[in-house]
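The complex appears here without one of its protein chains, the remainder shown in place.
Then we have subunit A:
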């Protein structure tokens, strides 16, 4: 088992023939991911990276039975791409694109809320189930198969955490990058819930940062549901000043609730094994897994 993506996922790439789409789709295929085709409006009928190109997501779904999509479409058109995927019946929509206008995301999340789909991202590194499917831009070799699930807002910090876990002789079930924007699809709580319900996952690493309430919501859910699996947590941004955006549009301390200190306090109260140093994530996982 694993969550969101596995070896049987049929994956299409939206924004397939663009430079980002081409490079990362190539890397995904090389990893062994089951990429069944891609979508670029106006280029339907062509072949790209030996896979069929379609004009619409609908065509791609009809022809290939695709159930997962990864989006590399430029920011001005990305929200539309999300809605197109949802409309065509894609079940898991992973959006890598960074810089989508907030107003567009408000519309897109509202449009997809009643559809049978799950959005991951935007502005995220994607999702990887090691040795089965890499649906994202992460370096595949860092992630070895194992029993630890990872949920994170940040790309390179996810790789860092996975690397530390692997160096402890452990491995990853699925790593989910949820993204650093103010509006995202799958929340920390929802991603944690998926991993809690995954039989193979024995421990969860939850990496957050300043801004918003996502980690606090997840922590409260974990406690209410009886702390079924050990969770190791880290919040980046202890040293970030108030009122300044730190790289991610969502990483900004507004009120007193979204500082790193406040979040860590709530997480500790909810029984999460919080580490203060980002260098201690792997060690802590080893310790709690015994």
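Here, a residue touches a chain if its C-beta (ideal position, glycine included) is under 8 Å from a C-beta of that chain, and two chains touch if they have at least 3 such contacts; residues count from 1.
Definition applied: contacts and distances are computed from a predicted model.
Asks: So which of "Succinate--CoA ligase [ADP-forming] subunit beta", "Thiol reductant ABC exporter subunit CydD", "NADH-quinone oxidoreductase subunit NuoE" or "tRNA N6-adenosine threonylcarbamoyltransferase" is the UniProt name of the chain that got left out?
Replies: "Succinate--CoA ligase [ADP-forming] subunit beta"
Asks: If the hidden chain were put back, which of A:59, A:80, A:131 or A:163 would touch it?
Replies: Only one listed residue reaches the unshown chain, and that is A:163.
Asks: Looking at the full complex, which residue from A:130, A:149 or A:212 touches the chain that isn't shown here?
Replies: If we include the chain that is not displayed, A:212 is the one touching it.
Asks: Among the options A:152, A:188, A:259 or A:273, which residue touches the chain absent from this view?
Replies: A:152
Asks: Any idea which of A:36, A:137 or A:232 touches the chain not displayed?
Replies: Once the missing chain is taken into account, the touching residue is A:137.
Asks: Residues of subunit A in contact with the chain that isn't shown?
Replies: Counting over the whole complex, subunit A touches the hidden chain at residues 27, 75-76, 99-107, 109-110, 137-139, 141-142, 152-160, 163-164, 180, 182-183, 207, 209-210, 212-213, 234, 236-241, 244-251, 260, 276-280.
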